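What follows is a single structure, and I will ask about it in a moment.
The complex appears here minus one protein chain, its other protein chains still in place.
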Amino acid sequence: MAHLDRLSGNEAVAVAMRQIDPDVMGAFPITPSTEIPQYFAQYVADGLVHTELVTVESEHSSMSVCMGAAAAGGRAISATSSAGLALMYELLYVAASSRLPIVLAVSTRALSGPININNDHSDAMGARDAGWIQIYAENNQEVYDNYVQAFPIAETPEVRLPVMICQDGFITSHAVENIELLEDEEVKGFVGEYNPEHYLLNSREPLAVGPYDVTHYYMEHKKQEAEAMKNAKAAILEQARRFEALTGRKYGFFEEYRMEDAEEAIVVIGSTAGTAKATVDMLRAEGRKVGLVKVRVFRPFPGEELARALKHCRAVAVMDKSEGFSACGGPLFAETRSALYDLESRPKLINIVYGLGGRDVSTKDIAAVYDRLHHLAQTGQVGEVYTHMGVREEV
Amino acid sequence: MSSQDMVEIRWHGRGGQGAKTACLLLADAAFSSGKYVQGFPEYGPERSGAPITAYNRISTERCGIHSNIYEPDYVVVVDEGLISCVDVTAGLKESGAIIINSSRSPEELRPLLKGYRGRVCTIDANRISREILGAVFPNTPMLAATVKVSRVVDPEKFAKDMEESFHHKFASKPQVIEGNMRVLKTSMEEVQG
Partner (left out) sequence: MKRAKDIHENSPWQDLTPGGEIYEPATSLLFNTGDWRTQTPVFLEDKCKQCLLCVPYCPDSAIPVKDGKRGEFDLMHCKGCGICITACPFDAIVWKEAE
């Protein structure tokens, strides 16, 4: 039995953590994810969880705590943002390559500089190649639902990879909205007991984790990791299926919104998808054939599936909430364009970098993107492929 | 999602005055009456006294829009001094209202509002709070006045819900509940315009 509440995105994550009752949390605060360990510390103090809360002096250490705990055989969690995620960078790779199924909540924020505490995806996108599964949320409900699904995905024996559960810092992390929560027992039942095959605290089996890997073995281990990431696709869909059976809420690699006959579409990640859906509704009411694809799972990237979803469109704008400095577009654009390459006929594609450092995105901004796509579809003139939305400039 | 039944409210306050708290309390009250709500601050570095903005969307359906509010139905000004330094009526619908914490009358304030032709309401939140609670906590009176003017929540149901939440919030000091309830009711009665 679900019950209704109203929670911020951060509190929703903390509630999911409490319901899962993991073994260890490595905790270090950073805006805008600070509330997560703050709420969780209260649960620990109130005896609502049995978790060992380890407060450390940096994110390098909070992730190290998680790795030690996970290698020991426990469920380990942390939460971070921006520079905190950057300080974990080295450990992110070690956690993934050591195949430790840690779950990290990321309230995404710009990665300085110039120094800025507001939302964009540059922190999480910077960690996209670290070997972590990355699942992004549009709102508080989704980040809660994604969090509940995270451990079963991470712990799938064919996967054994850590998971980042991302939401937009402030925009959803600090916005109070309605939410449907599962009962504690339902979450515990869904997540289940964690019984790793190998763990350091097993006195019957001595175990070495993370040994030095010489050249003769390194590539084979990386190949294993790459295969595990491919296997994650099936695990993500399997847990989505179980979750739908429990809640009725449907999840996949991405959400297609009014895409059936869409000629012009936007591909986007996170909270902007909600604003874009409202815009799609407005334009549909005017008879425009517009649609939206909201990418939920960025790692593993659902390239073939995304290509199928977009192939009938005439023009597509891929919107990146991070600047990759490739000089030819953001990371979501690069992946999407690559995914479309194998199609016989492809939609015209543009990239729009938007919303950096908390720059607000309204329905009017999104409508302007669809107008540009419409013009592009009509004239076939793509113009500048890689542009930045709403930037002041001399014309 | 139809926008007709959605009410959008923008709060202007100063860091430390409780505008964000009032915004979240309004979201709570609307949630309790069965509505879909959003309550969120526009964030920046937290600086006591600096102007801050917070927003509410209240609707009978879930609202997916996650932008700031540019054309609010109501604007609440928790600190009168903000009128001279912030464009408080920007985008405010003329069918809506602005609710200002001030000892002055709506007629006196209207000339300061850049030609805004909609409803102007005032409430002397500082005085009510000082007289009843002995200190200036303008957010509860502003919340009550906002409910009364916007009727985004039924005022009687709101008073009842707030009493319950005060009992919960002030469980360890029940003596302050009565005062807070008087602030609430007085504010709903005294709001002008």
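Note that the chains take the letters A and B in the order they are written out, and that residue 1 is the start of every chain.
What we mean here is this: a residue touches a chain if its C-beta (ideal position, glycine included) is under 8 Å from a C-beta of that chain, and two chains touch if they have at least 3 such contacts.
Since this is a predicted model, take the numbers as computed values, not measurements.
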For the chain not depicted, the shown chains it touches: A
Which residue of A:42, A:58 or A:224 touches the chain not shown here: A:224
Chain not shown: contacting residue from A:50, A:216 or A:392: A:216
Sole residue of A:205, A:261, A:286 or A:344 that reaches the chain not shown, by the stated touch rule: A:205
Touching residues on subunit A - with respect to the absent chain: 97-99, 160, 198, 205-211, 213, 216-217, 219-221, 223-224, 227-228
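The working rule: only the chains that are shown with their structure count from here on.
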Between subunit B and subunit A, distance of the C-alpha-averaged centres to the nearest whole Å: 34
Residue ranges of subunit B in contact with subunit A within the complex: 1, 24, 27-28, 31, 36-41, 43-45, 62-68, 70
Residues of subunit A defined as touching subunit B within the complex: 6, 32, 117-118, 138-139, 168, 170-172, 174-178, 271-275, 277-278, 281, 358, 360-363
